[in-house]
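Take a look at the structure below.
One protein chain is absent from this view; the other protein chains keep their places.
Chain lettering (A, B and C) follows the sequence in which the chains are written, and residue indices restart at 1 in each chain.
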Amino acid sequence: MQLGMIGLGRMGANIVRRLMRDGHECVVFDVNADAVTTLAGEGATGSGSYAELAAQLKAPRAIWLMIPAGLTGQVVDEVAKVLEPGDIIIDGGNSNYRDDVRRAAKLKDAGIHYVDIGTSGGVFGLDRGYCLMVGGPDEAFARIEPVLRTIAPGEQGIPRTPGREGALTPEELGYLHCGPSGAGHFVKMVHNGIEYGVMAALAEGLNILDHADAGLDQAEHSAEVAPLEEPEFYQFTIDTPKVAELWRRGSVISSWLLDLTAAALESNPTLDGLAGRVSDSGEGRWTVKAAVDTGVPAPVLAASLFERFASRGEDHYANQLLSAMRLQFGGHQELPAGDVLEAGGAKSESTP
Amino acid sequence: MQLGMIGLGRMGANIVRRLMRDGHECVVFDVNADAVTTLAGEGATGSGSYAELAAQLKAPRAIWLMIPAGLTGQVVDEVAKVLEPGDIIIDGGNSNYRDDVRRAAKLKDAGIHYVDIGTSGGVFGLDRGYCLMVGGPDEAFARIEPVLRTIAPGEQGIPRTPGREGALTPEELGYLHCGPSGAGHFVKMVHNGIEYGVMAALAEGLNILDHADAGLDQAEHSAEVAPLEEPEFYQFTIDTPKVAELWRRGSVISSWLLDLTAAALESNPTLDGLAGRVSDSGEGRWTVKAAVDTGVPAPVLAASLFERFASRGEDHYANQLLSAMRLQFGGHQELPAGDVLEAGGAKSESTP
Amino acid sequence: MQLGMIGLGRMGANIVRRLMRDGHECVVFDVNADAVTTLAGEGATGSGSYAELAAQLKAPRAIWLMIPAGLTGQVVDEVAKVLEPGDIIIDGGNSNYRDDVRRAAKLKDAGIHYVDIGTSGGVFGLDRGYCLMVGGPDEAFARIEPVLRTIAPGEQGIPRTPGREGALTPEELGYLHCGPSGAGHFVKMVHNGIEYGVMAALAEGLNILDHADAGLDQAEHSAEVAPLEEPEFYQFTIDTPKVAELWRRGSVISSWLLDLTAAALESNPTLDGLAGRVSDSGEGRWTVKAAVDTGVPAPVLAASLFERFASRGEDHYANQLLSAMRLQFGGHQELPAGDVLEAGGAKSESTP
Partner (left out) sequence: MQLGMIGLGRMGANIVRRLMRDGHECVVFDVNADAVTTLAGEGATGSGSYAELAAQLKAPRAIWLMIPAGLTGQVVDEVAKVLEPGDIIIDGGNSNYRDDVRRAAKLKDAGIHYVDIGTSGGVFGLDRGYCLMVGGPDEAFARIEPVLRTIAPGEQGIPRTPGREGALTPEELGYLHCGPSGAGHFVKMVHNGIEYGVMAALAEGLNILDHADAGLDQAEHSAEVAPLEEPEFYQFTIDTPKVAELWRRGSVISSWLLDLTAAALESNPTLDGLAGRVSDSGEGRWTVKAAVDTGVPAPVLAASLFERFASRGEDHYANQLLSAMRLQFGGHQELPAGDVLEAGGAKSESTP
């Protein structure tokens, strides 16, 4: 079928390529004319404006936006102006599902369908396909299903879940109509929230392995912290890159994120050059807020988010306060020297 | 090569079968004579006692124990009595790595090698192979490597990690010599700790999806808890079994645990009959204690463990105390009736 | 000075009483005429409508609303209609500070000042005074300061913070102008968020004390969970009511919440009749959301909130999923019977 694509960054361009490979016809636009030219050179129909894009598509149109979430609201408004009742706008970016709910209501008045699609796949999507979580009206979903089927990963040779029989369902092909407008990005949001938790579980575990040699080097622990009580049990120098690779086969925690961890450690075993300041995007935050709103306990997902905040130093003031309190009640100086035992007398370190 | 196996439960028996399929010779023992008979019928050499088992193996022997962790100490002692210097005892069960450290030291005096192997794979291991995390002396590891190679999953058609070249290394075949005695079970312990975290991330996320309809049914929230502030954003009825299946293809969180989740939800979509009292075994606990000992932050792994404790009601006394405090400072009755607004006056609910 | 009070529930009535004791003149209203009659009998001027209330106050007026947060928006609108430019509306309830920001902007157009006051003190406020966190314009704050000074606890005989000299500042008397509109309820919100954390710390700790006898009764642990490894260290039967009382004197954690805990345990040592379903109000939730919005790590505050959710069973679906996964990978039945060791063979309980 025919699809318009606005936004030819890495993901938008690759989706277009994946569609064209499967015989779909794409009309494309980007504010960067070079990006349009490149795709046009690969078979797409280029356009220089939203209006031109719309003009080159037969009604009822379907136009996919693959642009930064911060621009989506404005672009939706502008694109809607060149569309007709019955046309479909698809937001394949990382919008907050709340914006979808609002936008869908607004466009409905103009007779335009709004479909939100959470798109997972990262830099590997061109070959691997993109997992698609779709929200919107039934009619619109049905109309764009042919392109979804192409963009999605398909069966991928993944063993079928026991008990499933008959024709493959959409979810087995990597796309799903999750519900009305907003449902797609809601499911994608939670997907990313889970992703944070899984990443943190792997990182914390490997960090423990990395510290399994704590008993070999006691000097650094002597002043600032409680001494290691049983150093004989922490005498292991674990090769974490090899362990990550090992777990890829046959272990319970084999996963794509583990594959990536192994790849990261293979390419940079000592993680040189990484400061460990971990960014976060909106979805992890929105997931925790949704958990709070709906009264769902999510301590793991929240902890994984907060670890990222702390990695960027956002715990600094809190930590200063803790040191300040300790100084008050126990006279504990923050510097290692402050923890040195008093000669012959009581170390008051932990008494309070 | 030749291997003795003590303990023919599901895992022990399947490891024997996997070994025999690949041409290894197995001598087996179990306190349950029927289990011995069954394996003998499949080609193993049965034995009726540790002594008989030892007698049927050529020195230097290698004997694998696949028995409950609680019995391992005693069985190791008894088996050691029928062995000679140079023989190897392998503990493939779920021992605490600290016991390995102690046992290895003890057996070393008798000239017997002790190898601890963390074995992952569950009920699928017969076909899928077992991921093997090995601790012990180099010499012993080298001697038993042929059987490890058979028991491990092997390459399994899993794409090679980018950057790796040349002959496949042990970790790429699913087994790894992690370090001296105890290192195998240490790595397995952390593996299970991560497993808890990943499971919790999935469960919390799917629980949020399950509550995405909170705005559709406000009645239940009216008394006991804060009202949902923006019900219009929680109007989704998400089909979590389908979402779990969807994420198996192309998503960032695709993983074996997700495969199992999809399978669980396929076979029992409403989770009928599950009370949600989640057991835990030692490894998750030991992981958290190791993190505490070595000063490694592990909030996600700890939270996932504590959620299991709470699922069994172990938070009950703490929760009673919280209700009791609230009753003290605000006169808040625990029963919903207590939260009803005072007529025309100030609801003191959250004032303190 | 003169103050109007709308809402004569427990807190509103007690504030009026505290004001009258100190010579202030109060004009009061409540939808419940009996509440008005009662206060009128104690010296207040009763009124039967907002208009009558306004008419009995000299301009510029100050009217304090002490009503359920859910009604505040509507009442503010209605009261504003009977006021004049220069008058002040005070919201002393538990509004979300975001509503304050919106309402203040709206009222500003009408020349009416809006002051939000977070009021802490609970059922003890009549005698103990109320801690007042105030947000709003400087001018309005200055005008109502006389009543704030009366409602606040005052010095209360609490030792002065070392280093403070000269006249007592407002914060030393228990009220503070925290910033512009919304700042009062923002500070109150965080106060309650901290309250959740402190309560949880006390409850978790006392729960550990309550389990210090775990080694005395091993039977219950045998099937469902990992066995207690060192029962000899958990042989204590701690009298938690006595410990709570003990800590009130001289310990680092002495606090008003500990006083309440001791009182709760004195009046009901076995916590009979408490189901442990812990309610939560908006402030704890808003605090976590504010932390997420501003990128501040708040794992303790979030965990304390999530514990309350879980106490009400909101973790049920997640826990069912965990049991369902365990059933998949290890064949672990949820029922205790499922954990019984296989005869003579390997217990696969924790192997995966």
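As a convention for this text, a contact is a pair of C-beta atoms (placed from the backbone, for glycine too) under 8 Å apart; a residue touches a chain by one contact, two chains touch by 3 or more.
Model, not experiment: these values are computed from the prediction.
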Message = Out of C:Pro60, C:Gly73, C:Pro180 or C:Gly331, which residue would touch the omitted chain in the full complex?
response = C:Pro180
Key: Selected residue (touches chain absent from view) among C:Met20, C:Ala51, C:Val82 or C:Ile238   = C:Ile238
Ask   = Looking at A:Val123, A:Ala142, A:Leu168 or A:Leu216, which makes contact with the chain not pictured?
value = A:Val123
Query = Of the listed residues C:Val190, C:Leu271 or C:Ala318, which contacts the missing chain in the full complex?
reply = C:Val190
Remark   = Interface residues of chain B toward the undisplayed chain are 252, 280, 285, 288-289, 291-293, 295-299, 302-303, 305-307, 309-310, 312, 314-315, 318, 329, 352
Message = Applying the definition given at the start, please give the residues of chain C touching the unseen chain.
response = 97-98, 101, 120-122, 125, 128-131, 133, 152-156, 158-159, 161-164, 169, 171-176, 178-180, 182-183, 186-187, 190-198, 200-202, 204-209, 211-212, 214, 221, 225-226, 228-230, 232-239, 242-243, 245-259, 262-263, 266-267, 287, 290-291, 293-301, 303-304, 306-307
Ask   = What chain A residues would touch the chain not displayed?
value = 7-13, 30-32, 35, 66-70, 93-94, 96, 119-124, 192, 195, 199-200, 202-204, 206-207, 210-211, 224-227, 229, 257, 260-261, 263-265, 268, 271, 274-283, 285, 299, 303, 307-308, 310-312, 314-332, 334, 339, 341-352
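Going forward, only the chains that are shown with their structure count from here on.
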Note = Note: chain B sits from chain A at a C-alpha centroid distance in Å of 26
Ask   = How big is the gap, in whole Å, between where the Cα atoms of chain A centre and where those of chain C centre?
value = 35
Query = Mind pulling the chain C residues that touch 2 or more other chains?
reply = 280, 285, 299, 303, 307, 310, 312, 314-315, 318, 329, 352
